[in-house]
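Here is the structure we will look at, set down as structure tokens.
Of the protein chains in this complex, all but one are displayed in their positions.
This part shows chain A:
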């Protein structure tokens, strides 16, 4: 590889340039800090470089050495604590020999020893460690408690380290006490080892015995520590110093991380316990009395923090150390002794303050972060840098405070579990852990917890974004403050010390300066009068202090602070304290510097501090409760069998490996948001999930335990699935509800509101932000939440569509209107969702739900046809007055239909909510009693051209089978029952006579049993089918017209403008055309687009323009097809004898229909059903259609029996009952049906003529002209006898007298 030399300046400018690359990210930030790469530089040397500071005071360099080794021990102690906390019982998993005779007993023991030996080794190391640590600690205490040494000053850092030791002992002791599995495992090992005689030598046996005792003895560590300390004279003095320091630090908030705060409190408790000694006759109350320690202050601290978190689900109550002491004096502890709950337990009291701080701080931070992102500043002023540093510190302090509030509440709750008396939701048999977590928080508390966690995590993100800016400002400011202090501020005390010959002070100040001064010329100015104890010249002595972007090293800072502290300390080795020799103003300055510099270490390690002060990992860990639950006796039969009464007595040991997610804090909080659907919290839903990130990070970096990480991961997998599932369903339900509310009929809503029923819109929720999440970080994985939600919501919408079809399939044809409505709601839902999610095309989804992707016709088409065939055609009656079909419920001629019940569905799969489902149920119930225009409109909409074509094709098949089947058979039968001849009686007989004649002639038909039922039923089916075709076409045409009108403006079809006088139509039209020229798609695309686009546009235009309703008629086609079915000779009869037309012979179909018309015109009795009731107008439509198609309309109208009766009755106006038939009523009925028939004929003729609009193409009407008839009075010679060839004339004569024009068209001949 070629090595190209890159200068530092180039490299740095390359880095600078990175900033300028735009990296847009469209996703709103609602998750915790998401980093794929974390970079943390740690320059803490743990005093490794102490020897470099030869200029420092030797004593403190020595102290640094001690510090370093103590820190190492603390680190080791931490590892042992982790080992204890994360200890999982091994022996439970190891099989135990059941009896001494078991053959593989030895093998089992061997394996046991093999497996447990490394674990036991850890315990052994732990025992050695605590022994060593106690020795070391007491040695330190002994050294410092020496009478001479007592007078000397002990640095704050040193006391703090001793405090940390005390804390470590407390923690280890507590952990050892609580972990019983450690003891169990060891005894299992010991048993096996003793059996195998592994430990042969005396020493090993002794060690084993010691370890056994060590593990079994409660409080072993603290007791041996106390024992060791009690041998040291006046050890309590040093401990009192430590305690006072802890109190001081707690009071002045000289700590940053939550764990440091907790450490200080533990130090107080355990320290007081160690001091309280019967043997040495030390009593803390006495010490208080002597004002050596302040118990009242400690009382307050203990009350504020009753329970201190330890690890995960373990905690210590520090006051218990005091309370259990024999010398406990309740009067000294008024607060802790009281039963009032600790403020730690009440989250709600902290919340307002936290909110206020959060708002205040984030707005202040925003000012800087906006400035940083918008402007580029080469350098900032010193004031600005100071402000930035203070801002950073305040941010860290706030974060740490909130974090400790959360963890402290959690610990308190763990120590105070609820039960079924306190919480009604908590079942009596709830588990311990459940009672401590799941049921232990009120709704309010959960929301507050979520809010605080969200604030912590949110602020962490904001702070981390500013890290480079903060870190820069911090380093520069710390450098400046330090150098200004040592190079400038310390000059005066130095001058004073030299002048007054205070050598010790001088040497310390010089040491401080030598340790860290960074002189601008590399060396201290030789001519500085201050170093000689002289005054500055009048014009001042100018010292230029350099500026750098780097802070002091950890050891350097320690040295400077400790040396300065010795100057201002109350104690020193000699009789006089040094502070007495320093002027007050200098003391103040030094003190101030000392205080300020306390936080420098934290700030210089900004990244690490930030991460630690936001660490909420412990909310997940539950090793203590797991161990408690494991092996608990539970009444449960674990055998897989049919459980019986005896099973109740079975007691087994719980083998719980982990708790269910419902008891896990992160999921409890996440689920709480999902369950309550609280809009203000919805955007925070990813923050509780981030707790898993914290826990996993802790498992990997601090606990370093694979199994813990695996368990976190497993829980995350489970929870995240749940989360996505619940969230997707909620989002779908929300948008469905919204769409349903929008679609709900406005008048219905208004009227319901007037009656007091309101339909609420769903409360606006912030799912949009969640749906925009495309890279959520969880356990190092990046998750496209949007995609996951899209997948599920798509599936849900498809399911909703499928369910709406299933619902339609479960009902009759009237359900089609509801289906159409459901489709509209789903379409709107789809539209609303599409703005955020990648939804499939609605059309495609609908086709899939309708099973219409592969098959040419879908479920809806099939069901429509099925319903038509089995329910609609045979049972519905048409009424032209209303334009509706009504189901005839009185008499059924076909089998009742059975349909599958539609499945039960959740509300959001239908209309969106329960209320909306009820409302729409009522609305659509109104369409269930009839089939009319709305239904046809819905059918034509849903089926489309293709579906309608299929349905019509099938309907034609039905008609064909009817016409060529039943109806033909009946016709053949009835034709035989018809009289051979049936003349038209003369007027002279009067209407009663005519009726009597026809009644007699047609008696066979009237009496024919099946005519009124089966035959009419068949005709009705035929007629209904026809009307269906007609109405569906009408509905379709309306749609098409709407389409055409809507498309018109884009196709240059403009309405004719109104023209005033003097204006020209053409000019006005031209103007309009120009005005709307931009809308004309084809013209514009031709002009601007490619050839291909033009082609597509033209085709689209053509498809829009060419519609069925423009000149084509479905119904005409149907009629023409039916005409071809009528090919049987029975319909037309033989060629008339006279060669013109048959008059009296009953050979043609219209004669039969006349007979049937006579039958149904006969008025019915009181409890009988009329044909209208039973069959509706379909019957007439069927008859008339056949007559028209057979070309017999004119003959029918001329020769019909009933019409003849009507005509005669019109003249004589008789009303009699003839053979049971009331003439007047009969005539009324005839008149009504005549009108109906002519309407039907008119309609049919209109359709049949449409395609022949072009008159020329029609075959010429064949009209035969006959001689005008001669009145019989003129043909006297012919008498009453007519020759056969005269017959025609005679009949025409009759016809003439009837007032009918006698040039009948003879289309069929």
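Definition applied: a residue touches a chain if its C-beta (ideal position, glycine included) is under 8 Å from a C-beta of that chain, and two chains touch if they have at least 3 such contacts; residues count from 1.
Note that contacts and distances are computed from a predicted model.
> Have a look at "cyclin-dependent kinase", "Ribosomal RNA-processing protein 41", "EOG090X0ON0" or "Dynactin subunit 4" and point out the UniProt protein name belonging to the hidden chain.
From the listed options "cyclin-dependent kinase", "Ribosomal RNA-processing protein 41", "EOG090X0ON0" or "Dynactin subunit 4", the omitted chain resolves to "EOG090X0ON0".
> Which of these touches the unseen chain: A:357, A:472, A:713 or A:729?
Within the whole complex, the residue contacting the unshown chain is A:472.
> Write down which of A:35, A:58 or A:117 is the residue touching the left-out chain.
That would be A:35, which touches the missing chain.
> Using the definition of touch stated at the top, determine which of A:774, A:983 or A:1224 touches the missing chain.
In the full complex, the listed residue that touches the missing chain is A:774.
> Can you list, in ascending order, the chain A residues touching the missing chain?
11-12, 15, 18-19, 21, 23-27, 34-39, 41, 43, 52, 54-55, 467-468, 471-472, 475, 514-519, 522-524, 548-551, 553, 607, 774-775, 782, 784, 786-787, 790, 838, 840-841, 844, 847-848, 853-856
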